[in-house]
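For this depiction, one protein chain was excluded, whereas all remaining protein chains were kept in their positions.
Then we have chain A:
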């Protein structure tokens, strides 16, 4: 579901909400209170400023001014020169020492461009450093901002996963713990976000959107961990390691100071680098390697790969790849896959490149290509390239799946030819199967393939005439849901792919979304207010397709499961637990039975109490009614109307016969 667009009304509400943060604003302003001090304390020295001649000086001053006036009012600036060029360092004086401190804190390390990273210091620091005493004094301890246990939710003794719910058309956001009986509320806030929310990849942070930027929340009480100021932010992306967050705003960009995309360090809150961005149509623009070591983006004929934490280009230059159409990182290794279309007599190519060495691991030529899509299996074990081709001499488009076996020597490629147009494709997350929806409504088929070790790709099963347009695998593999969302009215099919059986067929009318919980035990189907204005609700199912709950929420918009961090258990430990599973399941079953019977007992007690209360009320009312009988008789001139048969004597009974049917039965010759 897509978030609703900003309207004038919500903009206005934003303004009011910001005003209500006045407590924090006041704090900022109070700090700005002018104090008696040396003018010297308000001066900063900026080093690594570009050295320019007089013709570019004005422009340089504008850029510097724009960057540094963010921290306060610049009252004086001085650009020392030598031989007609600026020296490369400048002095800026602010209106108050606090502003100078802000400048040092935020602009030091700011990367203006490839060759110039600002070094900002207080003028007084030079003095200080020159007069450093020989004896070293330990630095003063900063008070530690303790946010508590950031992984608190994982310690839930009943292993309940959390999920966020946005409802009341975005006015309320709540966090629930998932229990099969009913959701347990953890936190609920009005206007927590202005559009939607996002969880970080390991579940540590909840990101909310505001006109001024984004905020990250976490810990047991969802306190605000960090705030990133990016006016008009509309999209974000996290690095897989949760160290960085990337924000995009269509408002901010200027030619000199790229601000459309900003990469932030989450722990320190610092802005690491800003980038230009022409169009946010294919977000995320920057794609991260699985370990967060690299991030890359594609532009015309170019692939730019950056490394962390320096945020600089790998090897200080981008890769020139003529005609590059698309790329993606392997989710398991630092390998990039990209493809280029045909160029005169050079066929289209898919290339696998190792990073950081840039070694080409595998190149695959493809002919008569119309389009390609890259689908990685979640562990990086396989890459599927969906190739749409127009074979020579034909007009139509056929599709092949080129399956790259990444774990085998020299990455062999197998081809699966598809006869029909493809609606959806999805790898089993940690396995070697994939599912395909193909054909055209109403004849849509679901096919399941297994990539076997012996070099073959086997079609395990095909279900025909499915009402499905989307595939949702369980994150643990094996189970999946085929769903017909939106225009297909919410048809659901729950499949066990170990033997390709249909476990259950069900329907959530007008469902717009399907979300698996991170453990693969539960599935949520939902009808979002963003796509359908009535019956907004989310339903909870077991992985087998048994409906557990229907949760109606006024103008429900979005449900997102909180991701789990990767397990801390070693493979051996997991093996041990699986071996002892019977022992554990006995204990859990007992626990479940206890809580079930407790729930039943509670329900029974509640019902008994309600019935008793109701009976008492009815008895009293009836007594009253009987006491009023005379009054009623009076009103009705002595006619008793209390019972249907109170006046049987007045009834007239009439018997009517009417013709229904005529049947002629020959009795044979008599």
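Criterion: a contact is a pair of C-beta atoms (placed from the backbone, for glycine too) under 8 Å apart; a residue touches a chain by one contact, two chains touch by 3 or more; residues count from 1.
Here is the rule we go by: contacts and distances are computed from a predicted model.
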{"item": "Name per UniProt, for the chain absent here [options: \"Serine-threonine kinase receptor-associated protein\", \"Large ribosomal subunit protein uL23m\", \"Tubulin delta chain\" or \"Aspartate aminotransferase\"]", "value": "\"Serine-threonine kinase receptor-associated protein\""}
{"item": "Contact with the hidden chain (one of A:421, A:544 or A:628)", "value": "A:628"}
{"item": "Contact partner of the left-out chain, one of A:267, A:604 or A:639", "value": "A:604"}
{"item": "From A:441, A:552, A:597 or A:647, residue that would touch the chain that is not displayed", "value": "A:552"}
{"item": "Absent chain, residues of chain A that touch it", "value": "509-510, 532-535, 537, 552, 603-604, 607-608, 610-611, 613-615, 617, 621-622, 624-625, 628, 631-632, 635, 642, 644"}
